[in-house]
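The complex is shown incomplete by one protein chain, all other protein chains being positioned as in the whole.
The letters A and B name the chains in turn, as written, and every chain counts its residues from 1.
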Amino acid sequence: MVKYLGKRIFYIILTLFIVSTITFFLMKFMPGTPLTNQAKLTPSQIHQIYKQYGLDKPVWQQYLVYLAGVVHGNFGVSFQFSNQAVSYLIGSRMGPSLIIGGQGMIVGVLLGLVLGSLGAVKANTWIDTTSTIVSILLVSIPSFVLAVLLQYYLGLKLRWFPIADWGGFIYTVLPTMALAASPLAETARFMRTEMVDVLSSDYIELAKAKGLGKVGIIYHHALRNSLIPIITIIGPLTVNIMTGSMVVENIFSVPGIGEQFVKSVLTNDYPTIMGLTIVYCAMLCVVLLITDILYGLIDPRIRLSGQSN
Amino acid sequence: MENNQNVLEVRNLKINFNTYAGTVKAIRDVSFDLRKGETLAIVGESGSGKTVTTRSIMGLNSPNAVIAGGSIMFKNQDLLKKSRKQMDAIRGNNIAEIFQDPMTSLDPTMKIGKQIAEPLIIHKGMKREKAYAQALEMMKLVGIENAEQRINNYPHQFSGGMRQRIVIAIALVNYPEILIADEPTTALDVTIQAQILDLMKELQTKTNTSIIFITHDLGVVAGMADRVAVMYAGKIVEYGTVDEIFYNPKHPYTWGLLNSMPTMDTSGTELPSIPGTPPDLLDPPKGDAFAARNKYALEIDTKQQPPFFKVSDTHYAATWLLDPRAPKMTPPEQIIERQKHYAKLTHEAIDEHKDKHVEEQEEQL
Partner (left out) sequence: MADNAKPISTGDFKPVTAADRSHLDSEKISAPSLTFLQDSWRRLRKNKAAMIALIVLIILFILAFGSGFFETHNPNATNPNLANLPPKIPGIDINGFNGTIMQSGTRVNAYAQAHAGNAYYLLGTDYLGRDLFSRILYGTRISLEIALIASFFDLAFGVVYGIVSGWMGGRVDTIMQRIIEIMLSIPNLVVMVLLILVLKPGMSAIIYSIAITSWINMARLVRAQTLELKNQEFILAARALGESSLKISFKHLLPNLSSVIIINLMFTIPTAIFFEAFLSYIGIGISAPQASLGTLINDGQKNFQFLPYQMWYPAIVLSVLMIAFNILGDGLRDSFDPKSRE
């Protein structure tokens, strides 16, 4: 286990190193300059600013400086908000993103599990059809459309929830709903397939032969066996949430990293883009590692073969 | 052993399957009895309806199966008329089943102790501790060593043979009256097969359970069964005691099956097989379903299904060859050898040919 963990962490670090390197050199090829009003500045002023950001040094030196910074969690200084450290910027915006992202994930996965199992247990009935339609709709309607509709109808028209801004829990409801749609739909689809598969397996047949009733079969045998593989889609779902958060945070003015990422992209704030890329990558790596470990802990087939090694 | 008390009576069972191409008549009028403590082997090639028959007894046929007629009497009650809940109470309690593949028939994420104890908890309402204690006993009974430790293991920690022992333990933990074994050894190595068969026989004498043993392997039948029913294309074509079927078979299909089984004498020569494939049960032939593959087919076989002809009190076969008007046919050489052997076996030796005993008779049991 320790060996496995060590290996995984090594690969994560390697991945982050490669990602930092690639982003660094991509940013060097970026067109445009960080200076929004270059025309108005004198060459000496420009030189002054370049020196301040370390842009006057050769590229390989800048790279080493950057790498050393990244190791210490220092991503440089934002172009957009001068004098603000990127790491501080990201840190201060992490909270809201984690809150709505986490809530969206939990709500989506839980509802998806219910919807998917209902569809499988009541396969080929109206319940199944409804569950399929809901998940197809939610997986198909783009998050930005859904978010605008939620904002308009539940926020502006019905006035149930604030349409934007960031405050207490009530402000998180609409963004959470918009983010939950994709994990809900994906989980429901995955769960249905998985459970239909499990329900047609030999050991369910044996459970029926034991005289176990329908509820007992689902509760004791089908649920657990179909729930375990769900862990494997948590990684891809996290990616969906990250993607969704970029527009959802924008639409609901949530001061999160998704909103920041889009803002930085539109203002060519390279240090922030690079920092956020590495942060996204690191978060995803950690999620993938955790889900892999969880999978091993929960599935006896993996857990026990790992022990004996 | 033969106290002639029927624990199960299947009468005129007809099962259809609705498929896209039409109605498949999978079981076409099957009748048989199962007596207390006996082993009845149902033999036939794949698709002959063996498994569908047992599934009907368990009430576990797939949703597109339609019972088109007949009855399955167990303790004076028709199992075909029972509700799902009522069947739940019988399954695993009075009637249990062992499946073909032990590698897939155990829940991979549940400790085997719990899996064995489950039927006790369901049917006997036992508390966990008591059920586990009994499960442990059962594990020892089916020959799992170190049962105390292994009760907390998961299925993947057992070999195929051991897993089949666990499946048997699950099936027998409630001492059911009937055990249905659907090709229980097909997926196992030959040496393990013998162990499992021995175990089943041993447990049968201990528990006096009746066994319906489904197989396509006649070799397994000889050592295991008391009586044999041969199925072909959704019908039973011949049934009798194991000796009668092995040494005095009457149906050409049984001849074919026996001929295609290796024996001590068949070394070196190529094993004969039955040519052709079973008929399409979407549109079963009007006459004898086996006629198209039958070297001994008569005109009448193409027109009319043969009734059962009585060979002895325990032995019936559905083939027109047993009709007094039928021409004398010489069975394959190997079958004649078998019949000679049978004549020697049964000392009530009437030196002439046994066809003398044959009377045309409708099926009546």
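Just so we're on the same page, a contact is a pair of C-beta atoms (placed from the backbone, for glycine too) under 8 Å apart; a residue touches a chain by one contact, two chains touch by 3 or more.
All of these numbers come straight from a predicted model, not from anything done at the bench.
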Listed residues A:I90, A:I217, A:I230 or A:L288, member touching the removed chain: A:L288
Residues in subunit B touching the chain absent from view: 20-22, 276-280, 282-283, 285, 291-292, 294-305, 307, 320, 323, 325-327, 329, 362
On subunit A, residues whose C-beta touches the chain left out of the figure: 11-12, 15, 18-19, 23, 26, 29-31, 123-124, 132, 136-137, 139-142, 144-145, 148, 152, 156, 189, 193, 196-197, 200, 235, 239, 242-243, 246-247, 250, 261-262, 265-266, 268, 273, 276-277, 280-281, 284-285, 288
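Everything that follows uses one rule, which is that only the chains that are shown with their structure count from here on.
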Inter-centroid spacing, subunit B versus subunit A (mean Cα positions, whole Å): 56
Footprint of subunit A on subunit B - complex, ascending: 58, 60, 84-85, 87-93, 96-97, 99, 101, 104-110, 118-119, 122-123, 154, 156-157, 167, 170-171
Residues on subunit A engaged by subunit B in the complex (per definition of touch): 201-203, 205-214, 216, 220-221, 224-225, 228, 299-301, 304-305
